[in-house]
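Remarks on the structure that follows.
A protein chain is absent from this complex, but the other protein chains hold their places.
Take a look at chain A:
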Amino acid sequence: MGCCYSSENEDSDQDREERKLLLDPSSPPTKALNGAEPNYHSLPPTRTDEQALLSSILAKTASNIIDVSAADSQGMEQHEYMDRARQYSTRLAVLSSSLTHWKKLPPLPSLTSQPHQVLASEPVPFSDLQQVSRIAAYAYSALSQIRVDAKEELVVQFGI
């Protein structure tokens, strides 16, 4: 499932570019954060494959998580706010100029070059209309079988 123009194709370089954060999160913040980030650099040099895999998962999760509770929400100064707004708009302008995927509109298939011949032909059989109604009804009943099956807690605590 997805938006009107999404598909099941693999992520292209353009999609990865679109999903990249506008501001580099690895840059040092202007104010100190109150929350403590997990320290995963204290492992001994000789680590097993399991520890390496665990640390890579932790690193990936830490890079994807935005801890809003730890962020200092006192507000930015006016000039910082304007600078960041200008930075965002510049970045958006660069990205929008390179977006060509949305400009291609896929046409519907099976056009005709002789409309009078199609108009003069036999109308659509009623059995076909019944068939499509039957297909839509059965698809609706099949879709009703898709439901959320909760198996575990949604909120977990990270062990620090």
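Rule of thumb we're sticking to: contacts are C-beta pairs under 8 Å (C-beta built on N, C-alpha and C of every residue); 3 or more make two chains touch, one makes a residue touch a chain; residues count from 1.
In this section, contacts and distances are computed from a predicted model.
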| item | value |
| --- | --- |
| Omitted chain, identified by the protein name its UniProt record gives, among "NADH-ubiquinone oxidoreductase chain 2", "Ragulator complex protein LAMTOR5", "Large ribosomal subunit protein uL23m" or "Golgin subfamily A member 7" | "Ragulator complex protein LAMTOR5" |
| Listed residues A:68, A:93 or A:146, member touching the removed chain | A:146 |
| Residues of chain A in contact with the chain not shown | 1-8, 106, 108-115, 117-119, 121, 123-124, 128-129, 131-133, 135-140, 142-143, 145-147, 149 |
